[in-house]
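Of the protein chains in this complex, one is absent; all others appear in place.
Here the chain labels run A and B in written order, and each chain numbers its own residues starting at 1.
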Amino acid sequence: MRALVIDDSRAMRRIVSSILIGLGYEIRDAGHGREGLDVLDEGWIPDLVCVDWNMPVMDGLQFVSAVRSNPAWRSVTIMMVTSESEHTQIVRALAAGAHEYVIKPFTADAIRDKLALLGLLPQEVAL
Amino acid sequence: MKILIADDSRVMRQIVIRTLRQAGYDDHDIVEAEDGADALAKVGSEQPDLILSDWNMPNMSGIECLQALRASGSAVPFGFVTSEGSAEMREKAADAGALFLIAKPFTADTFTEHLDGVIA
Partner (left out) sequence: MTTTDTGQRRRSSDHRPLIPSLIDEATVLSIAEEAWLALVGEDEVLVPLSVELPVDIMSSWVDVVGPWTGSVVLTTGRCTAEALSRALLRESAPEVLEIEDVEDAFGEIANVVGGNVKAALTGPSSLSLPQVGNAPVVRNPADVCRVDVVWRGEPVSISVQGALPPLPVLRPTPQNPLRENEVPL
């Protein structure tokens, strides 16, 4: 399974990516929404996108709207990654077409549980 | 007594003012503020004896305003008038230094109950 991690913070990209790699995902990342769309434009269609909200150039809301307006990308599940202070944006993000959200600070288990509900857990890695 | 009423809804400020009157507190000066930042500024310029504040407001919330006041050393009596009256909100309010939390919708009696010890 493929996941695209979009965040303007390299540290956050690394944290989210490592959780998803641990769950069995193949990862690509991007620093903002425009770069994220470039990855999809290449034809690398992820099963999951974890996207930050506040980013330069193209923010999370614009990215979500762009993805959801393209029928070729209908299979992409979008999980918004947000901080406590962006609470009020969550319903707006969901209305724009995001499927789920997770609030920082989050645990690997929190992400895992949400992905399990969504049927997006790759084959479990034996411990 | 000078009472500062902070709420981003003009309608709600009117309702609070008329409920104060209905509850018998009609001989006081009223100052209005439309958000937490405005309220904070008016505490300085108007020196109210009591603040009745909404919780959720743009620019600065009621709880942020209260926290700023207490942090600056102000002990001005402060109470919330808010649509959220859960136990958890009351605890947060008390922890921040509020004297009471009146939940909307309220009646004149609710005001009397909470304000009798506070307003002479």
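Assume a contact is a pair of C-beta atoms (placed from the backbone, for glycine too) under 8 Å apart; a residue touches a chain by one contact, two chains touch by 3 or more.
Just so it is clear, the model here is predicted, and its values are computed rather than measured.
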Options B:I15, B:M60 or B:V76, residue touching the unrepresented chain: B:I15
Listed residues B:Q47, B:S72 or B:S86, member touching the removed chain: B:S86
Absent chain, residues of subunit B that touch it: 8-12, 14-15, 18, 56-58, 82-86, 88-89, 103-107
Touch list for subunit A against the chain that is not drawn: 87-88, 90-91, 94-95, 99-101, 113-114, 116-119, 121-123
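The rule we apply is simple: only the chains that are shown with their structure count from here on.
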Subunit A and subunit B, separation of their C-alpha mean positions in angstrom: 41
